[in-house]
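One chain of protein is taken out of this complex; the other chains stay put.
Read from first to last, the chains carry the letters A, B and C; within each, the first residue is number 1.
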Amino acid sequence: MSDLFSHELESLASPLITWRRYLHRYPEEGWTEFATVAFLAATLERWGFRLTMGEDALCSASRMGLPAPEVLTGAASRAHAHGVESRWLGIVHNGMTALWADIALGPASQQAPLLVLRFEMDALPINEARDAAHYPVCEGFASLHHGLMHACGHDGHMAIGLGLARLLSKCRESFSQPLRVRLLFQPAEESVRGAQALAAAGAVDGAQWLLGLHIGIAAQHTGELVCGVDNFLATSKIDARFTGLAAHAGSAPQKGHNALLAASAAALGLHAISRNGQGDTRVCVGTLNAGQCRNTIPAHASMELEVRASNDSVHQWLDTEAQRVLAAAADLWHCTEKHCLAGRAPAASSHPLLRSVVQACAGRVPFFKPVRPSCSFGASEDFSLLVNSVHEAGGQANYMLVGSQLAGGHHTPYFDFDEKVLLPSVALLAQTCHALSLQHTA
Amino acid sequence: MSDLFSHELESLASPLITWRRYLHRYPEEGWTEFATVAFLAATLERWGFRLTMGEDALCSASRMGLPAPEVLTGAASRAHAHGVESRWLGIVHNGMTALWADIALGPASQQAPLLVLRFEMDALPINEARDAAHYPVCEGFASLHHGLMHACGHDGHMAIGLGLARLLSKCRESFSQPLRVRLLFQPAEESVRGAQALAAAGAVDGAQWLLGLHIGIAAQHTGELVCGVDNFLATSKIDARFTGLAAHAGSAPQKGHNALLAASAAALGLHAISRNGQGDTRVCVGTLNAGQCRNTIPAHASMELEVRASNDSVHQWLDTEAQRVLAAAADLWHCTEKHCLAGRAPAASSHPLLRSVVQACAGRVPFFKPVRPSCSFGASEDFSLLVNSVHEAGGQANYMLVGSQLAGGHHTPYFDFDEKVLLPSVALLAQTCHALSLQHTA
Amino acid sequence: MSDLFSHELESLASPLITWRRYLHRYPEEGWTEFATVAFLAATLERWGFRLTMGEDALCSASRMGLPAPEVLTGAASRAHAHGVESRWLGIVHNGMTALWADIALGPASQQAPLLVLRFEMDALPINEARDAAHYPVCEGFASLHHGLMHACGHDGHMAIGLGLARLLSKCRESFSQPLRVRLLFQPAEESVRGAQALAAAGAVDGAQWLLGLHIGIAAQHTGELVCGVDNFLATSKIDARFTGLAAHAGSAPQKGHNALLAASAAALGLHAISRNGQGDTRVCVGTLNAGQCRNTIPAHASMELEVRASNDSVHQWLDTEAQRVLAAAADLWHCTEKHCLAGRAPAASSHPLLRSVVQACAGRVPFFKPVRPSCSFGASEDFSLLVNSVHEAGGQANYMLVGSQLAGGHHTPYFDFDEKVLLPSVALLAQTCHALSLQHTA
Partner (left out) sequence: MSDLFSHELESLASPLITWRRYLHRYPEEGWTEFATVAFLAATLERWGFRLTMGEDALCSASRMGLPAPEVLTGAASRAHAHGVESRWLGIVHNGMTALWADIALGPASQQAPLLVLRFEMDALPINEARDAAHYPVCEGFASLHHGLMHACGHDGHMAIGLGLARLLSKCRESFSQPLRVRLLFQPAEESVRGAQALAAAGAVDGAQWLLGLHIGIAAQHTGELVCGVDNFLATSKIDARFTGLAAHAGSAPQKGHNALLAASAAALGLHAISRNGQGDTRVCVGTLNAGQCRNTIPAHASMELEVRASNDSVHQWLDTEAQRVLAAAADLWHCTEKHCLAGRAPAASSHPLLRSVVQACAGRVPFFKPVRPSCSFGASEDFSLLVNSVHEAGGQANYMLVGSQLAGGHHTPYFDFDEKVLLPSVALLAQTCHALSLQHTA
């Protein structure tokens, strides 16, 4: 079996690094991955993949947490200045930055089952570390976009996706049984905003299998592999805004309606929502900004918060509680409150059968050691939404964790993973594609 | 002038102490002054006063902060056991414990002006100190009713009222001009509950003048006198009750609606109500009781609170704010909230002309030194409601503070005033009666 | 096997009801089970059990949550008035209300293994329902002690213990292998206060097996049985007291240090302690009482609270957090704070091997249907402390849940279980004794 891909894999070692570093250099935030998706599309088109993009790939109305219009416009201009061709910018304009790249393997067949692999494209609003102790600085591939950084490994995920694409495009004939493979490049995974719009456009419709992966989570030693995960936490991301009335703090404080205090009371109230005997819960008011000057009763406050739960019914309860607290805290200070959903994902778990296939394939990639069957995820990922779509339609979905030593934690300025994990990850995915192609016959 | 009353005054020295100590021994709370009012009525009837009592003296529906029916019944039984005659108990049954005692002085006249003097009768739910360092214990006149105590000096006020009554009843002929005098014995002054029901029954209707006094407030040296006060704080006394839902704190906390936390949030929110540029404010949640056992989400909480303000419009604003906070804090924890008004009194100030009359009379009672014209009261008394009634009808009202060294502060178990102040207070009131009788002719 | 005990069981049907109802009629709170323990001791002594009581049965210094001295004295007087013999009262005076009752079964042997069965004796400070819809009222066995009630089924547990005692004392010869059995009657299980003092006195030292049971928890249908439980929540019961400074709320509020607000801030802060990714947590401030009158800044507040966690390290973290919050909330309002531990129990789970023995025996008691192997407990019981003692010494411990329809929930005035469960429970315990006696030989 290792004979199948070993030659091609070898030749990927250097390109994987190149792709990863190129992508790392030009990070783009969720819904603004204009240059990123154009680079992927142009490359995959060249390798013979059939592309689905723009309105066909993404349900516009189902997108959550879109940035302000001026952010979208600014990012598009930057991509244009970067040299992105207008034909791509036309397709993905206004945040329609999804890409499906399809290929058929093995003998032609109407009956070929569909395997979807998901890779995220978005970066984070984090200023990358600039000192020489940081490897990307050392090696000259640190972010060139001030205030943005691939600090979650999505650059690595995309490089793996490209590596797998290159391999499959060269090894189509190595498949004795027919298999359709779709590489799904997702915008706006951060804050669980993008998957819903992909699902609504049919990105995983008809998929027999769905695979996703993440570098460096839970497994923090290079070589480690967790074949599947349980306990994706359901989550809602909420943006709330409190509006009161300004007044002079010295002469007429009683005329004010204090939005800062409403938001403060809400923050404390949200964190004090009851524990739930039916499942785990989490609440985090992550940001709070209120008031404009020292001597005026603050008329405005805004907060970004999230809730999480280990199952969907507790999630539903928690959402209701949070909304009640927001409204009542506003009342407490004679303010009004509005909020909107900036992201949402359900609870989910890997399918045990598909996880077993991955586990078997991992045995054929000697790099991976130790191989752990599964773990509890304890975090949220909107991959869970795709998982549930596939499971509800009778398919199987699985999410694996590729271990890596990290220079700094996820979402921090010193984040950096070990590039040694890229090639074995491509190998594992290729093996899994092959194994699944055979499984279908059986 | 001093010739007028000096002989009679001398003979009052001993009875004043006796009356005060008798009343101190048998304290009764607001609306349960059954034995007290019966003792006063029987005495004043004997001295020739015309009495108004029961429904005639008090508007039943205007009473605030009535105790529970079983408290009323219990106190009536205690009074009966104490030997109070049924004829009195029948009149004042069910908390109708007011008494007006009228007398006409000087030559008979249809035109005689009316002077009303108000004295309070109620005691406090305080356990009197039991050690020998406490003078009432020493002298054997400490409270015989466990948990109740005359800790605000109302026993002294009533003794002064009786002394004045005795004096006037003996000196009717000393008045060259006609004057009607009404001694108004008020129930339930504590928590400003009783005056409204007196006013509604007409207790101060037609009064040319109204006088009240208090021992030991602001003036804390025996001999000191403050002739009038400004700045009675307007106040509301509110009883609030939060109702939630109980649940097992271990297995199903999410099923609970936490009334203890609603009350806690309300307490903090009430104290954080904005200051007001138009006047002083005060907020005090004085008691909070919530929950019944440690391992159940508390379904009930109750609190007693008060707000105060230096003028009526700020008072109105503060009432509204407080009610909003109570309701919103309940919402914050998914509870319901109900509250009722347990007392209410307006802002007021002494009339400067009547205050000057008192000041002039004080000059004739050598005991009083120093004599201060006025001070800011900074507290609440439902006398203010009577003051405003009289002022609105064109009369004059005044409240004076009789200085006294105190063994312990008002409303504490060691409270005790100096009995030396009783006789001079009677003298001052008698002088003022006489001065006012003459004023009218002019 | 069923032949072994069937005759004797039959004769227990009526006494079980009698014992249960007698005990229900005379409830006693934790550490005051004077009449209860005397009744049990006298009975068991008559049946030939060897008793251990007083200082021998209980480590005085390890008792938690002792009531005030006057409560102990009052309860002892009540027991004396009830006719309890002085010889018993002398032994168990001052809250030393534990009882071990030992019996040796089968052939005499120095090597006989020890089985301990634990039964709780304490009642709750709950007023039992008084209407005829309540079965104990109907049948005339409602509580005769106002304000106290067996509202958790401990009366039933004790009846089962007596039934088992009677049976074993009659069937000693039916045991072919030697077995020592200890019936452990525990005071003060409510609020997890008593087990520590039993363990410290050696009550489970040398026990090969430990068994406990509860009626009506989790399993709420008569006939249901849960053979073992996981996830006893670790817990601390804390009594906190805040001390500030009183001041007049109108004239000098700034002189006060507000203990009511300190307690309110603490309550909110405690419930807002972070969730923990390492295990479940619970927080409940069950009672809060603050202030004495409406118009004084409250100088005192007290609260009873509990924390729980699904493992001991999270429990330790939570204890530390709670203590920090209590202290800081006091500081926030310029108050001081003191607290004491009123109860504490660790996390624990049933031993799977002993649970299997129970499950096998349940098959021989046709009454039990369905029989569930185990469930998550989700609550706290200081039986967990005994469990861990036994497990640490190499023994096995198990806790079973005897299903019962309930007229009202545990710890409520309408609580009542189905008396039909008593006899089968005795049968199950007897079977388990026998099975364990045989197991040892093997």
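Quick note on the criterion: contacts are C-beta pairs under 8 Å (C-beta built on N, C-alpha and C of every residue); 3 or more make two chains touch, one makes a residue touch a chain.
Here the structure is a predicted model, which means the values were calculated and not measured.
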item: Option touching the unshown chain, where B:17, B:200 or B:272 are the choices; value: B:272
item: Hidden-chain contact residue, picked from the options A:379, A:407 or A:435; value: A:379
item: Hidden partner chain, touching residue among C:10, C:139 or C:331; value: C:331
item: Absent-chain interface as seen on subunit B, which is shown; value: 268, 271-272, 274-275, 277, 280-283, 378
item: Residues of subunit A in contact with the chain not shown; value: 125, 191, 233, 235, 237, 248-251, 253, 258, 260-261, 263-265, 267-268, 271, 282, 284-298, 301, 304-306, 308, 342, 378-380, 411
item: Contacts of subunit C with the absent chain, listed as residue ranges; value: 250-254, 256, 258, 261, 265, 269, 272, 274-278, 297, 314, 317, 321, 324-325, 327-329, 331-332, 334
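Simple rule for what comes next: only the chains that are shown with their structure count from here on.
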item: From subunit B, the most remote chain by mean C-alpha position; value: A
item: Subunit B on subunit C, rotation in degrees - Cα superposition, rounded to nearest 5; value: 180
item: Highest-count interface - the chain pair sharing the most C-beta contacts; value: B-C
item: Identity of the most central chain, Cα criterion; value: C
item: Centroid spacing, where centroids are CA-atom means, of subunit A and subunit B in whole angstrom; value: 70
item: Separation of subunit A from subunit C, taking each centre as the mean of its C-alpha atoms, in whole Å; value: 50
item: Subunit C residues counted as touching two or more neighbouring chains; value: 268, 271, 282, 378
